[in-house]
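A single protein chain has been omitted from the complex, and every remaining protein chain is retained in its original position.
Entry: subunit A
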Amino acid sequence: MSDRARDPPPERTDFEELEDADDLFPEPAATEESGPASLTAEDISTNSNGPKQDSQFDEDPEDLFAEATEEVSLDSPERDVLLSDGPSPAITPITPPTSVITPCLGHDDMFTHSSFDEIEEEEGGDLFDMHIAVSDPEKVGDGMNAYMAYKVTTKTPMSMFKRGEFSVKRRFSDFLGLHSKLASKYLHIGYIVPPAPEKSIVGMTKVKVGKEDQSSNEFVEKRRSALERYLMRTVKHPVLRKDPDVMQFLESSDLPRAVNTQALSSAGLLRMVNKAADAVNKMTIKMNESDAWFEEKQQHFENLDVQLRKLHASVESLVCHRKELSVNTAQFAKSAAMLGNSEDHTALSRALSQLAEVEEKIDQLHQDQANADFYLFSELLGDYVRLITAVKGVFDHRMKTWQKWQDSQMLLQKKREAEAKLQFTNKPDKLQQAKDEIKELDAKVQQGERDFEQISKTIRKEVSRFEKERVKDFKTIIIKYLESLVQTQQQMIKYWEAFLPEARAIS
């Protein structure tokens, strides 16, 4: 094959230069602002996915994380001091502690983009600088009553919390309890409440039984990351974050145990019955939509749902195949090493062992990439599929509200007709009764109409906020994901460049 692509030297030196400095995008790092403090912490947690020992894309694992944690603790109290001085300024004073950030963030370029978004949001008046981390999963108890306790750490400069930074221990059912409380309070008036992560009986049983193997570790890590994303989404919502239940969840060290979230409880059964009833009702309600906006949006969300599910399935399949590729590459590496051992020509034997080493490193690369595929891309899609279900639920509530209003209106109509009929008979007391009922019903109809308008208004606001969030989320995470792909390719180049002279040296 005359397919020998030799890149011209200048291109090569470019790469070498970059690799030496390990500083791919020097410009953005210099314009770093106070935003990243909370974001770096967020990204530590997102980056500490999968095997905690491996820092996925950096050559000095400890370095990356050590520096980042230092940053967080240095910065947030500083920012707390700055921000809690003023009650709630629309624009946060941006005093960049760049001297702390720039050196280490040379390789943390995934974070720069999200920090810009955060600044934008702050300047836009939506003061959001709360940050929540879920960490340190610990097994508490034994046998079938065992459960995992997670540490929930909140960092916030908002004055309504007693302190700027605090942490509590929570278990999974606590999260579910929080969600069910929020759902009962807010869903029916049109707020999109983020759905909690799903229960998994198989996963939890494995953990309870005490198997300390790879799959149960992965399960715990997956759950921890999902819980963190859930809490961040919940507090990003301007109304939900001020809810007393949420504040209690984040702050108080003792939380009454949410027994109603258990699958096999009476509350669980009640939920199932309600769900069935809802499904039937949905089919029978025929709403004549006066507002084209709602119809269009509903269609939009239906389409989005279908497409996201398809994409999610493809990404999950990719994760699976990449993991398989990693396993097979590892096996091939071992086999190549054995082949190198049995080869009696020394130079070739050495080259084969080098090949085995390269393949082993590449297998680790594939593993890391599969993790990135999963935690960045696949989980994002899964979250949005569930969120869209919540959005559809909110639209359904609007329909129910409309139905209630229409029902009371029809009742009023009937009562009015009955009253008209009574006018001609001589029953003054019954007439009075009818008049009273009519007055009552009238008030109810008015209330129904108000409710309906209110929920419609809220939904409009919520949907536009949701869409904005969606655009932002997708952009940030997809860019992060692409950057992870960039990292993988760069590492590959390094490995193969190291191997090439070895291969050439065979004589």
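Operating definition for what follows: contacts are C-beta pairs under 8 Å (C-beta built on N, C-alpha and C of every residue); 3 or more make two chains touch, one makes a residue touch a chain; residues count from 1.
Everything below uses one rule, namely that contacts and distances are computed from a predicted model.
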Protein name, per the UniProt record, of whichever chain is missing from view ("Kv channel-interacting protein 4", "D-2-hydroxyglutarate dehydrogenase", "Sorting nexin-6" or "Hemoglobin subunit beta"): "Sorting nexin-6"
Contacting the left-out chain in the complete assembly, out of A:Q307, A:T389 or A:Q454: A:Q307
Footprint left on subunit A by the chain that the document does not show: 1, 3-7, 11, 15, 113, 300, 303-304, 307-308, 310-311, 314-315, 317-318, 321-322, 324-325, 328-329, 331-332, 335-336, 338-339, 342-345, 347-348, 351-352, 355, 467, 470-471, 474-475, 478-479, 482-483, 485-486, 489-490, 492-493, 496-497, 499-500, 503-504, 506-507
